[in-house]
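Of the protein chains in this complex, one is absent; all others appear in place.
Order of writing sets the chain letters: A, B and C. Residues in each chain are counted from 1.
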Amino acid sequence: MTEIDAKALGADGAVRTASAFPPTPTTVARRPFRASPKLPLSLVGFAAFLLAWHLAVEVWRLPRFAKLPGLVEVFVEWTSTDPMYGVSLFTAEYYQHILVSLKRIVAAFSAATLLGVPLGLLLGWSQRFREYVFPVFETLRPVPILAWVPISIILFSGAETSVVFLTFIAAFFVTTLNTMTGVQSIDPSVVRAARCLGASPRQIFRHIVAPGALPHIFTGLQVSMGVSWFSLVAAEMVSGEFGLGYLINTAYAKIQYPTIAIGMITLGAVGYASSALVRLVGARLMAWRLREIGVGR
Amino acid sequence: MAAGPTGVAVARSPYALRRAVVALAACAVLWQLGARLDDWTGVGAPGVGALPSPVEVAMAAGRVVVEPGYWISSALSFVRVMGGFLIALAAAVPLGLLFATNRTFRAIAFPVFEVIRPIPPLAWVPAAIIFWPTQEAAITFITFLGAFFTITINVLSGALSIDPRFVEAARSLGASRMTVFRRIVLPATAPSIVVASSIAIGLSWEVVVAAEIISGSSAMGSNSGGLGHFIWASYLGGSYDDIIVGMISIGIAGYLCSAAVRKAGALLTPWINAR
Amino acid sequence: MTDLALEPASRGAPQTSSRGAISIRNVVKTYGSGASQVTAVDDCSFEVAAGEICMVVGPSGCGKTSLLNAIAGFHDITSGEILIDGETICGPDRPMAAPGPDRVVVFQNGALFPWKTNLENVAFGPTMQGTMTEAAAKARARSLLAEVGLDDVAERFPGEISSGMRRRVEIARAVINEPRVLLLDEPYRALDALTKQVMHEALLELYYRNKVTIFFITHDLEEAVFLGHKLVISTARPCRPKTIIEVDIPHPRDRSVITSPRFRELMEAAHEAVRQEAVAAFQAGDKEG
Partner (left out) sequence: MSAVAERRASDQTAAPRGRIDLHRVAKTYGQGRLAKTVMEDCSLTIEPGRLNVVIGPSGCGKSTLLRLIAGFDQPDAGAVTADGSPVRGPASDRLMVFQESALFDWMTVYENVAFALRAAGRGSRDIAPLAKDVLERVGLAAFKEKYPGQLSGGMQRRVELARALINDPAVMLLDEPFRGLDAMTRGLMQEYFLRLYADNPRTVVFVTTEIDEAILIADRLIILSNVPARVRWLVEIDLPRPRTVATLYEDDRANDIKREAIEVLHEEAMKSFRGAFRERASKEAVTAGSK
């Protein structure tokens, strides 16, 4: 599974093209370095990582490392019913931060999907529409998300809306671009086949273009989810009240260093889970792809 | 036919250029109208009404580009981007290749890598500031993180998708393991490295700007300079036209960097476009 | 209506129920303009009788596919005229034919919809055109799949079956529309020689049961002589008929004809005809399509 995960999560979704059929067995066979990692070895990896963290910070107290929160310290704080700095698995505040961040992600991600997918389909489908709209899109795209911060604060009065807006913008560009690529990567013969079988343009859009672009759309949605978290954290650090980015930020200001680590770990976990969810939905919708590679039934 | 920005060959009509100009001009005109509507009619346009007009932005740009401060900011950001990006490149390419060629190492280290990867780079800001002695080092580190994971993953998947026949053909021709690595695996992965780099340098700009704004806007760190800070300072100072000048500058800088990486990549992989 | 005098029917061809006579008259197709102008098809004229299997043979990239695309309605023609059953589908007044289910194409690399099951693929045409209800279309599709020996993979996706089977599904998807003309663009190119031979016999069986005109593009001489009533051997770029060989081996045919004396004679004749073209292309070092 690692191979598939690695590809699916890569930030390069836009450049991958999905072929309609898997490569013939003769070419796919015998990848020189292919094998899935074995679980016990990965445990060795985790153990080494955690041990290094513990030793460097808490035992040897290496220069510079000594100031970082240590493994034991973080673990104790995280699982404490009465945490020293107010945030642990047993405090309501912890979940409130997670919930606020999640709400913002859901709002921004769904808005980006609902707008980006249709726009991307249209961009890929109509050459005329693309030639008018895409240059505008490409002019705006290189501007980094955080450079939008002041503008979004000016445009939207509340901090809440502007945080969601920033997250939305990031996801929107990724989703739209990948959807467009998805449409463009459909084999032209497939569209021609549908035409000569008597399908109308509307039927082609519904039966050919939309499902044909689906693999790219979902690659895009996974990247989009990653980018959403990226921008959300940045936005929350600048102008949030609550949220995991805000938690990390204030923990630093109040010198509550273990809380920083708790925030980071939580972000990693929640971010990973949300990407996995997108992947799961994608797999559901694209049973044909799983069955091609012999995973599904 | 021309390769689009996404690598898929896309037909371009003879009107493409004209349509692009028309669309961009229409946007500029609408923006101008929206921004000045309040002055002319007393009724503000929603959203755009709060922004400076394109004419004001153009004038601000004319003013700003002759100020040395603007160029110092640009240079600072550029140095940070290049620092983070180059260190990431130097670290990620060997790591990706190691993951690909050494199965045991991959089994041990890749899961740890995968657990750390979903943590957004900016969540590292506080930890980086605590750890690194200077703010400059911290910002470079964050920039490094942004590029590092992307390059590693792409190099790994690029190396894993090498056609096995290349490796077998080389072995059949008597190549040693080292030769296979140097003359087969490395060049066959080169196109992935190029693609990854052009994505990663874009990410570096994202991260640098974010880090500069965060360090200027929160309790963390102090005025860091750079284009991100330029935008934030313009916001605090109320000169909204400068904000947009800053955004455009960063957009252009990021675009140029990606283009330069792609160009360098094309020179390093001459066989790709030799047709 | 005076045109009728020119129709093949008036030349004494039997008036059967079979449809799909193709007349290609002085067709020219050029791409680009000015210095970069390329002529793909040049003053190409020939007739395909209704119910006939016509094999168009030529080196890859010689412009045969442009001709097929013009008949299918994917490309316009620069000049000339194409008629089906006496009816102009493209000509001076209308350079591009409208694609339709009366002229169905089977593509070189296959164009099954990977996200639909084989059954849904075959039922696609009638369902989209609304000529059958979905249930009726599926029932018909199932019986056609059974005819080509693939009923047991009806519920599978195309990506799950072998490429030889995919080709059979694709031909069934075309035949279900009862087209006047079946346009085959090197459909077996990617298959190995032995699978190909099996596919040829299967195609002929289907042809005997569902009479249709077949316009088949290939570069494989044995395939051409084995399947065709007629070989139209094209020059290498631009495409223009160079030699027309009538294959007088009676149908139904099976693999035993391949080693018959008449087959060998025809192969030799065809081989002579294409050799110069192939040598020209080989020495020029042109890329294969």
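We adopt the following convention: a contact is a pair of C-beta atoms (placed from the backbone, for glycine too) under 8 Å apart; a residue touches a chain by one contact, two chains touch by 3 or more.
Being a predicted model, the structure only gives us computed values, none of them experimental.
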## Note on the structure
Touch assignment to the omitted chain, from C:Gly86, C:Gly130 or C:Gly149, lands on C:Gly149
### Query
For the chain left off this view, which of C:Val122, C:Leu145, C:Met165 or C:Val181 is in contact with it?
C:Met165
## Note on the structure
Listed in rising order, the subunit C residues that touch the chain left out are 59-60, 149, 152-153, 156, 160-162, 164-165, 192-195, 197-198, 218-223, 255-256, 258-259, 264-265, 267-268, 271, 274-275, 277-279, 281-282, 285-289
### Query
Can you list where subunit B touches the absent chain?
163, 165-166, 168-176, 179, 183-184, 187-188, 190, 269-271, 274-275
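Here, only the chains that are shown with their structure count from here on.
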### Message
What's the farthest chain from subunit A if centres are computed as the mean of the Cα atoms?
### Response
C
### Message
Can you work out the whole-Å distance between the CA centroids of subunit B and subunit C?
### Response
50
### Summary
subunit A to subunit B, mean C-alpha position gap in Å, rounds to 17
### Query
Where in subunit A do residues touch two or more other chains at once?
none
### Query
Which subunit B residues reach two or more other chains?
none
### Query
Can you name the residues of subunit B that touch subunit A in the complex?
4-8, 10-13, 15-16, 19-20, 22-24, 27, 47, 50-51, 100-101, 103-104, 106-112, 114-127, 129-133, 149-150, 153-154, 156-157, 159-165, 167-168, 195-196, 199, 202-203, 205-206, 209-210, 213-214, 217-220, 228, 231-232, 234-235, 240, 243-244, 246-248, 250-252, 254-255, 258
### Task
Can you check the complex and tell me which residues of subunit A touch subunit B?
2-3, 5-7, 9-12, 14-15, 17, 27, 29-35, 37-38, 41-42, 44-46, 48-49, 64-65, 67-68, 127-128, 131-136, 138-140, 142-151, 153-155, 177, 180-181, 184-185, 226, 229-230, 232-234, 237-239, 244-245, 248-249, 251-253, 257, 260-261, 263-265, 267-269, 271-272, 275
### Task
Would you pull the subunit A residues touching subunit C in the complex into a rising list?
20-22, 24, 187, 189-190, 192-200, 203, 207-208, 211-212, 214, 286-289, 291-292
